[in-house]
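Only one structure is covered here, and it is reproduced in the block below.
As you look at this complex, bear in mind that one protein chain is not there, while each of the others sits in place.
Take a look at chain A:
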Amino acid sequence: MALLEVDDLSVTFARRNQRAVHAVDGVSFSVDAGEVVGLVGESGCGKSVTSLAIMGLLPKQPGLRVGGKAVFDGTDLLQLDDRSRRDIRGRDIAMIFQDPLSSLNPVIPIGLQVTEVLTRHRGMKGDAAAKEAAQLLDRVGIPDPKRRLKEYPHQLSGGMRQRALIAMAVACQPRLLIADEPTTALDVTIQAQILELLKDLVRDSGTALVMITHDLGVVAGMCDTINVLYGGRVVETARRRPLFREPRHPYTVGLLGSVPRLDAGRGEKLNPIPGSVRDLLPWADGCAFAPRCTRRVDACVGQPPELVLAHDGRSYRCVNPAPVPGLTPAEAAPVTVAGAADVPVADEPPAPAAGPVPAPREEEKP
């Protein structure tokens, strides 16, 4: 059974006299123990709101409605009362945020910000907590941890701050770690270090990781499974290699096409996705991506596209998906639809390595 099973999660912000905003509109995905799962999409696609809803951290305000299920280890997180949620947060599920400076309390030393988690969930106090905190800082690669414990966030560099936040998140060896754009606020060399650190931590401890990002480079380097979100729904789910080799949803194709590549030919232009995420069709009226889609057909508008299950556990939500190279259009046609998941899936031949979009950089470790 999956460690976290998010099923038909929806988050709606309703405001008086205004149209309700469906920030998350029926998102489903699952995370197995020890797995690294990516939630990918551009700003406003609902990735952060999804993670905050799972954590129960959405700002309490009138008009907020959260529906669906988020089952963690047999418990539906969305049904828990505030107290039980606080027990789980930080202990079983931890989170790392985007901006390490604003995510740390400026007037409290780093040490206390680490030890307060230890005190809360592991009952550690005084010297024992301080010692453990120093070990945690050491583990996330902060040199001279004893001194750093006494320092304040403004005395640390950006990368150090993110490391400190990671130390707080892994302090109780959570089974699930949610990282919301953990490298976006950092410069590129630091980004690589932080990703490397996260990778090591989850590998060593068997923690499952949900990686929320808009950066396909991050996804390519880390994730086992990737969910592409658009307009508050998952539009494509696939293992890493198939997704990069043969993206089926036109949005995924567009995302991959907008990334500059080192192996691209000189003078070759990028293919950005036209329009912006605001050009959104409500899912009830058809495919939300249709207004920006290059493969739009008449069937896109009218009713929402069903989730299509293809081979190898991948699925996409499109009536006119990008063809898999080397297959005739008939072979590449949808095999089955969601809801009939038990129906055996036709086996497609393994796709050739040279797709329309080259495979991600190979860095699998044995």
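Convention: a contact is a pair of C-beta atoms (placed from the backbone, for glycine too) under 8 Å apart; a residue touches a chain by one contact, two chains touch by 3 or more; residues count from 1.
Heads up, the rule we're going with is that contacts and distances are computed from a predicted model.
Asker: Name the absent chain by its UniProt protein name; which of "3-isopropylmalate dehydratase large subunit", "NADH-quinone oxidoreductase subunit I", "ABC transporter permease" or "Heme lyase CcmF/NrfE family subunit" is it?
Answerer: "ABC transporter permease"
Asker: Pick out which of A:91, A:131, A:199 or A:214 touches the chain that's been left out of the picture.
Answerer: A:91
Asker: Going by the contact rule already stated, which one of A:154, A:203 or A:261 would touch the omitted chain in the full complex?
Answerer: Considering all chains, including the one not shown, the answer is A:154.
Asker: Among A:39, A:165 or A:186, which one is in touch with the chain left out?
Answerer: Looking across A:39, A:165 or A:186, the contact with the absent chain belongs to A:165.
Asker: Just one of A:9, A:117 or A:194 touches the chain that is missing; which is it?
Answerer: Per the contact definition at the top, the residue touching the missing chain is A:117.
Asker: Check each of A:20, A:57, A:270 or A:297 against the chain that is not shown and name the one that touches it.
Answerer: A:57
Asker: Using the document's contact rule, name the residues of chain A that touch the chain not shown here.
Answerer: Against the left-out chain, chain A lists 55, 57, 59, 62, 82, 85-91, 94-95, 97, 99, 102-109, 112, 116-117, 120-121, 152, 154, 165, 168.
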